[in-house]
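Note that this complex is displayed minus one protein chain, with the remaining chains in position.
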């Protein structure tokens, strides 16, 4: 049994900023004793002391410095609205860093990072972590969103060597879905890299596998699932993987969130 | 069947002021079409759009002018805390005026008004209403609270001819309960009036009946009970009254909130 | 528009409703009390507070208590009795243009048969809901609704004494297998099923160190029980051919849609009117706009 360093902390909000009509960045003081985290790891936040919503809400770490822990929050319902509207000084209960598998450093290789919606958060954390470590490969970000409203202003442009953007309604960047944009970029030779990293809705990741699977040496993806414990205990967040012909259920929270995209048994997952 | 003018309104908070550590006054814009109300009537406020708390919260009308509707709010739990912290501009759903029986005008007679805690609110409304109508009897307020913290600053002094105050811990005014204070005032001849009006915890009202019942020509009391509908439909807020030797259940919300104190079958009520 | 509107017309036996959105029995009393807050004539109907043959005073002590997203009640079938109901309440309800469904308590057999006969005298009454399930009353309610044989005899009796009247059998969730009770009601001649009544629960006042309610047990309603109600409706709708009215925790338009998808032909809103009296009308409007969601 591996040791368990997953703790619950009280974290104070330093700032909370709307960066688009539906998204905000919430920055917490890094709680004392909060361990270093890896790209793809997340925290789980108790957004209220009511029983509606009941469960903590999981959020990818967008950045973790010596002093700060930053989250990118899209308002999707009641819980995220509460988190997005937390004012400076507010103290919230936050567990982490959670997640047993993270995005590996591309080493010297170039990499494409595909993000759907707030799947952006772990990509920013990846880029910043790898650059801090001195990684020298080129990092291409391809970001897809429903519309300009869901595509936050590019405060993260500097973190990548190049940023491409797709919106479903064409209000910013490429008009269409992010997978189509990636295919186009690859076809036109504007991007070429051996490694693919992705994070976004299951439908997006599945389309990535189906349409661009053979164009990368590896494709790692950080998955989302509804979670209760966040630590691998309750078995509520499982994803079906194909393992030697059999289907096995892995916990997104603890066996992931990062998996080899080719292992996922999509047709078993709804 | 009597006509039903009990409606639900959207009401905007104009101001919300803490007047003691545990109490606040929340002033709403009087909603368009909101009828005139009688002393002892109340409104029922939807304090959140969550299902915790589930029910509206009933509040006595502390004042109703052409422009404003004021409530006195003590923080007793989650619901009242939400109401007390509503900020200016916030719009809440509010039903009223509710209550089928109110405090009758004392006419020219003197009257003692005994209030326990926030039982103060209907007393303020009574005094203001009666004075506005030109009532000329003397109005004595006897107010009891647990401590100075629960006894709001006397912004209402001017509404009464004389104000007496009791706190259980002696931090303001008479040290002891409000019923003991009233008995003392009566004994010492510092108060004398034919009419008694009261509002407060059931225990207080019961003690008033038992200890001062024979010293007044009439005693009317405004009761509290946990309420769901507020309009006499659900039969959830009943109080047992003695009616010709039988016990009958009356709805506090609709048959009251004001009852003849001597009718209440206390031993049947818990 | 005509087609759209037709879609949401709802029938039980020979009784027709302008839409399949009703107020559940109890929370709204006899309906009239809510006439200031709900435009009752725009709803499919109002199931009136369950009446018994004689007036009932209801339970002593505290009658309401909030729980996590739920409400416990121990009203105990307080009602004005058949005579006043038919003499005063029903005429006023009809006068106000409200479409009543008359809820009758299935108490002991004698009172029950007399109540049925009394009801049969009122030609205005074309649809009755048999409350086989009230958990607050010591005799009657619970026992009837939990035993298929009793459901059979109570429904058969109503069927024979109320010819031509549409009969709804209202079931309790406090059983192991609601499907068999729904089937028993159908077999005995019910024209529809209502599911569910409140779930048995209790609460304790830790300060006073005693149960909150004098009768100890009380009935749980509201959003807390929605998952339980939805499952019961899903199961009942698969066990019978007659229409099922779904009730239990509906507190949004979307919640109502879940019941239709689960197989309900109509919905009843109870507890939610306490905090959101506009909800039933919003559900009816949404159905008019979008049509009835198909069963899944």
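Labels A, B and C are assigned to the chains in the order they are written; within every chain, residues are numbered from 1.
Everything that follows uses one rule, which is that a contact is a pair of C-beta atoms (placed from the backbone, for glycine too) under 8 Å apart; a residue touches a chain by one contact, two chains touch by 3 or more.
Predicted, not measured: the structure shown is a model, and the values here were computed from it.
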Contact list for the unshown chain, restricted to visible chains: A, B, C
Contacting the left-out chain in the complete assembly, out of C:175, C:195, C:273 or C:292: C:175
Residues of chain C (touch criterion as defined above) contacting the omitted chain: 67-70, 72, 146, 174-176, 199-204, 206, 209-211, 216-218, 220, 222-228, 230-231, 234, 249, 251, 254, 257-258, 261-262, 293-294, 296
Hidden partner chain, residues of chain A it touches: 1, 4-8, 46, 51-56, 95, 226-229, 231-238, 240, 247-249, 254, 268-270
Residue ranges of chain B at the interface with the undisplayed chain: 51-52
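Going forward, only the chains that are shown with their structure count from here on.
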Core chain by centroid distance, with centroids computed from Cα atoms only: C
Geometric centre distance via CA averages, chain C-chain A, whole Å: 47
Touching two or more other chains - residues of chain A: 51-52
Residue numbers of chain C (touch at least two other chains): 68-69
